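Complex shown without one protein chain; remaining protein chains in place.
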């Protein structure tokens, strides 16, 4: 098949799935993260451990869960625990290797806004809020961010810091007492951004097939730095695409 | 039968059992408290709720448990919970009406020592220690104390305050932030002592059959105050004694 | 006890009320009864307010919302929630928001009889500045600064469970969420159940609440719809999708509310 057949959502899911190493403990939210994690578990990472914030440790859903509290998660989990334990004993204690985040706004230091567009007291758009994100961003060994890239979402400065990436730059995570390494990769519909180890600023390091650097620049709200020669993401293999589409087909509703 | 047939342990157990009102939630330790609580449940208080610190809520043992963690407690409980929940969600939150305590030493303000005889650094006798007692003494709605009375056990000043009764007198519980009412009754093998509402000092208010005031004074390490005319404890009824002895017979070991 | 009676007795205007449930076992029928009884000025508490809180907010029951994530799971926005915050319709809605970890620990603190709870959280976020219930405390051993959140003071918690026995002991299983803590955090607790049984038979993974920790039990089969009760019903995902269109428009919502909730008899 040609790359034309691949949607940007599929490209993101496949790229995110590839970032998950087998055996890792992964804190998963509904939507793209859940799709990517379950794709990984069915392809290169059969021993990936999925924790859903609803309290299911080691869930092995045979279809994509429709909600964070889908019954299939409890039925297939190694253990079902209460919410306080999820956040205190497992996430806060540093037992989770990888966390997934998305959001409405992202800035160059990978800080995320899922709270409000506009001012807090006079919201232009009221978003759902924090959920588990602030502590996922703080305590997971590393964080993967998956979101669509546009001038509205990749902004110079987020309207509200719901979850901290690198704050205002180097040293901020340490100063704030955040124990995880923070974001290691931002996977968008256009390519891949990674933080510069020295400056913590997001740098374009990968392009999805058919995407040009100027396309990404045009969809980024700050002067985007670009790596010497950004890698082009390998297109999805037939296996990846087949498994992914089977998975998505198990969703009867958005 | 005559009172001569009744042992002092039986007299204590019966008197303690009578102090438990039906429907109360009772935090129970092994030994005399467990015997008294189960006697009450089989006589006048069928709806007494027994909580054992091993994590069994609403245990209904058909025999006397041999240890705090006896399997019969888990098998008959409404719920079995972890230890942190016992102390945080149930005891500390003030959901327990009555707690039982005993000890090696008791003073006139009903402070209890279960830690050490002699000095802490040069123990004459090293006792088991605190266990659940300090928080039972602090947080139960009220506390019943059951212990044998002698010059060695009822002392002017305890060598170590493991659990607080009334501290050094009126106002101390409030000052210390202890939320329960504290000890309401001390049941010994000789009689019953109750705190004076004004001074918080233990006063002899009851005598077991055949015991004289001077017997109790002779077994008390401080100048004991005596109520105008101390009531004489009703001897155990045939039912009480029969049920108690059936219960005790279920113990194959101390 | 009938649901209508239980709500009349346990939920009053101005109360702080938590209807908890984490996708599973959401006490929707109880929420609609609160709407029918036209309660006002409620402070609504829930980690994940969804359709039932959207209905209650749209119906004008709420003065304030304390929460950590407000959305229609897998679908999108809660339009009544947004309309109340963005446009003060039908009334202004004050919000106090937290992260899930913070809310969970606020329930735990209250359930434990403590005035606050500790966590590693909020550091560096703008949430701190927005909520008086987030402060910090210094560890007396290491000197570290940690987040402190105040205990939730709840008048009445309402949850839905699978079963109660005739004595009022409650058993729930599957995803049990924060419900036990929510019940223990409140002065009064109402549990709606799928079924009242003669005796509870132990189920793996079950949480049991003894009768003396629960104020009232009401038998309301299907009381969690469109959410589900593990072992009794499936989640009605189509309903969540259809809610988006119903709730998006004030007139359509008002018409729906009159017909489906106010018009409907008491469960």
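Labels for the chains are A, B and C, by order of writing; each one numbers its residues from 1.
Just so it is clear, a contact is a pair of C-beta atoms (placed from the backbone, for glycine too) under 8 Å apart; a residue touches a chain by one contact, two chains touch by 3 or more.
Since this is a predicted model, take the numbers as computed values, not measurements.
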For the chain not depicted, the shown chains it touches
A, B, C
Hey, which of A:93, A:218 or A:232 is the one touching the hidden chain?
A:93
Which of B:23, B:46 or B:84 touches the chain that is not shown?
B:84
Candidates A:57, A:98 or A:190 - the one touching the absent chain
A:57
Can you work out which residue in B:56, B:105, B:205 or B:220 touches the chain that's missing from view?
B:56
Positions on chain C contacted by the hidden chain, ascending
113-120, 133, 135-137, 139-142, 144, 146, 148, 150, 202-206
With the missing chain put back, which residues of chain A would touch it? List them for me.
25, 49, 57-58, 78-79, 88-89, 92-95, 139, 179
Can you list where chain B touches the absent chain?
30-31, 53-56, 66-71, 73-74, 80, 82-84, 86-88, 91-92, 115, 120, 123-126, 128-135, 138-139, 160-164, 167, 172, 176-179, 252-254
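Note that in this section only the chains that are shown with their structure count from here on.
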Relative to the centroid of every protein C-alpha atom displayed, which chain's own C-alpha centroid is closest?
C
Could you grab the centroid distance between chain A and chain B? Build each centroid from C-alpha atoms only and quote it in angstrom.
57
Would you mind pulling out the distance in Å between where the CA atoms of chain A average out and where those of chain C do?
28
What positions in chain A touch 2 or more of the other chains?
none
For chain C, give me the residues that contact two or more of the other chains.
181
